[in-house]
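Every protein chain except one is present and positioned as in the full complex.
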Amino acid sequence: MTTTASTAVSRKPIRWGRVAVHLGCLAALLVMLYPLAWLLATSLKPANEVIASLDLLPSHLEWSNYKTAFEGVNDVSIWRLLGNSLLIAGGAVLGNVISCSLAAYAFARLRFRMRGPLFAFMIATIMLPHHAVLIPQYIIFNKLGLVNTYWPLILPKFLATEAFFVFLIVQFMRGLPRELEEAARIDGCGPFRSFFKVILPLTRPALITTAIFTFIWTWNDFFTQLIYLFDPDKFTLTLALRSFVDASSQSAFGPMFAMSVIALLPIVLFFLAFQRFLVEGMASSGLKG
Amino acid sequence: MTTTQTPAAPPARAAAPTKRRPKRQREGAAWVFLSPWVLGATVLTLLPMVVSLYLSFTDYDLFNPPHWVGLRNYVQMFTEDPRYWRSVMTTLTYVVIAVPLQLALALVVALALKNMRHGKGFYRSAFYAPSLLGASMSIALVWRALFNDGGTVDHLFGNGGWINRPGWSLLAVALLTVWQFGAPMVIFLAGLQQIPAELYEAAAVDGAGKWRQFVSVTVPMLSPVLFFNLVLQTIQAFQVFTPAFAVSAGKGGPADSTLVYTLYLYDRGFVASHMGYASAMAWVLLLVIGAVTAVLFRTSRSWVFYASEGDR
Partner (left out) sequence: MPGHRTKGFCASAAALALCAVLAGCGGSGESAGGGKVVLRYTWWGNPDRAARTEQAVALFEKQHPDVRVQTSFSGYDAYKQKLAIQATGGDAPDVMQLDYRQIDQYASGHVLLDLGKVEDTLRTGEIDPGLLATGRVDGKQYAIPQGRGTETVVYDVKAWKASGVPLPRKGWTWSEWADDIRELARKTGRPGATDPGQSEDAFEVWLRGRGKALYTKDGGLGFTADDLAKWWTFTDRLRREGAVSPAEQTTQLDGSVENTPLGRGKATADFNWDAPSSGYLALIPTGVALAPMPSGDDGTPGQYFKPSMFLGIGAHTGHPEEAARLIDFLLNDSGAAKILGATRGIPVNETIRERTASELKDFDKTVSDFQASLEGTLKDPPQAPPSGDNALQTTFQRDYDQVSYQRMSPREAAKNYVTEAKAELRS
């Protein structure tokens, strides 16, 4: 839209179109955020008010719901559950960042036979439905005795199985000027040193995006956790939530949603801290595709 | 699209001896970098794919060794299993409802935000937040409660909520996906902002009104992004699991109306212990997704317009 470069006196009339758009967005936002507000409100409602009415506001703040939630599920305290979730997510982040950046560097900057076909194969795996490999992976881990441990959840991340991030980092690396490596090479660096000293530090934005998305997706990943973890004290918050649902009746909604709020907190915190990275990471992944 | 890649500087100082290492050594380095990926791709992707293809021809309950049954799983799937077809129809219905709705909403909001002067960043982040939260079990539980007997939807519309009514339960699941339109929206927004303003000005000069500008400038320029979003969301939609699981409490009900394909696969494989059958289902899913993607790519030639050719 062209900005008016007209007289300094110009007091523009109220653009009703603009106002309407703002109002529309605001209304849409309120509807969108309603479920979150509902969640927060319900987590603080006493049992009898949960289904009773449309009222969002609880009559009084039932903090005991949170107390119950803190006791955890099946005898496992919430700190343990939180710790488990953090462990898995943290391990996944480490794995992805390391392995995906290594692979991306090879694809983006190094020449080798079959680079083209391998790259195409990698892209294809992004579109592969996970279920085609799920069962044999399960069998492999089963035979190795690794079911009911965290290995099946973390090990694949160290082997660059999430091609989406490899792709993301490749695209980013392609944007870095080649002179950098030329210069490094002249200074006597081999591919390893130029990777670690030159390219990697510059790839930080893509790495951070990778780290954040990995964290969030792993945190929320239900299915894999469902099939691999059995011991209640190995459960993550996500699994514990589901357990909670199974073992209790309708009337335990308050504590269940209190626990839901707790389970969402890390994601919310990440989001608030890193929103720019997230949004821009998301945007660039779409554009460079 | 327009990835900036400065052309490689010509090897100027040919005199420097350390400049080019022997090709073999450089290739060796590449393989070192690639080794985790190669290991992962072989052991965790290729090998399982082959194994699952093999398993799809067997009867395997994980307790006893697999025994070969040839095409029986496939035959059973296609001719003796009415539930299978129901899961296919459910998934297709879901894809057809959720994906267009979500993308349309994303586009509309992106358009609304494009020219906003104040608050664009705020709205962008705010609409994006649900995409991150929506995949969680927490939100899925909230969704189930909202649409259930006694939930908000019940209070608003009466009738006991949607979860227990076959036609509407899938809609509830679809709405959860639509709620997460923030991710494609952000991509659309970025794409919209890349469209050079001159194009709009030129169109305006030629006498095009708002709508015409939209159709002739915005849509074509946005088509690669649209395509990207379409492919991504469609592939994801075919594999939807957690919302359907949470909303139906793992049962795919009522009357199988939320029994999406992957939920049925999980049920057959992990609950009823028919791993061979589940593997067959997985391969069919793979082929279908491949086919749909191929179709999308083919048709894209007629409507996707790349501003700069010679990409990739």
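So that you can tell them apart, the chains are marked A and B in the order they are listed, and the count of residues begins at 1 in each.
Going forward, contacts are C-beta pairs under 8 Å (C-beta built on N, C-alpha and C of every residue); 3 or more make two chains touch, one makes a residue touch a chain.
Values in this document were obtained by computation on a predicted structure and should not be read as measured data.
**Q** Please work out which displayed chains the absent chain touches and list them by label.
**A** A, B
**Q** With respect to the chain omitted from the figure, which of A:Ala206, A:Leu226, A:Leu241 or A:Ile262 is a touching residue?
**A** From the options A:Ala206, A:Leu226, A:Leu241 or A:Ile262, the contact with the absent chain belongs to A:Leu226.
**Q** Which of these, A:Cys25, A:Leu39, A:Ala69 or A:Ile88, touches the one chain of the complex that we don't see?
**A** The single option touching the absent chain is A:Ile88.
**Q** Which chain A residues touch the hidden chain?
**A** 74-75, 84, 86-88, 90-91, 93-95, 97, 138, 142, 145, 147-151, 154, 200-202, 204, 226-228, 230-234, 243, 246-250
**Q** Would you write out the residues of chain B that touch the absent chain, in ascending order?
**A** 59, 61-64, 76, 80-83, 160, 164-166, 249-256, 270-274
Simple rule for what comes next: only the chains that are shown with their structure count from here on.
**Q** Using mean CA coordinates as chain centres, what's the gap between chain A and chain B in Å?
**A** Spacing between the chain centres: roughly 15 Å.
**Q** What does chain B use to touch chain A in their complex?
**A** Against chain A, the touching part of chain B is residues 1, 3-6, 8-9, 13, 16, 18-19, 21, 26-27, 29-34, 36-37, 39-41, 43-45, 47-49, 51-52, 55, 62, 109, 112-113, 115-116, 119, 123-130, 132-133, 135-139, 141-143, 145-146, 149-152, 155-156, 179, 183-184, 186-187, 189-191, 194, 197, 201, 224-225, 228-229, 231, 235, 238-239, 241-242, 245-246, 249, 262, 265-266, 269-270, 275, 278-279, 281-283, 285-286, 289-290, 293.
**Q** Could you pull out which chain A residues touch chain B in their complex?
**A** It comes out as residues 1-2, 18, 21-22, 24-25, 28-29, 32-36, 38-39, 42, 50-54, 98-99, 102-103, 105-107, 110-113, 115, 118, 121-122, 125, 127-137, 139-140, 142, 156, 158-161, 166, 171, 174-175, 177-179, 182, 185-186, 188, 190-192, 195, 216-217, 219-220, 222-223, 227, 238, 241-242, 245, 253, 256-257, 260-261, 263-264, 267-268, 271, 275, 278-279, 282-289.
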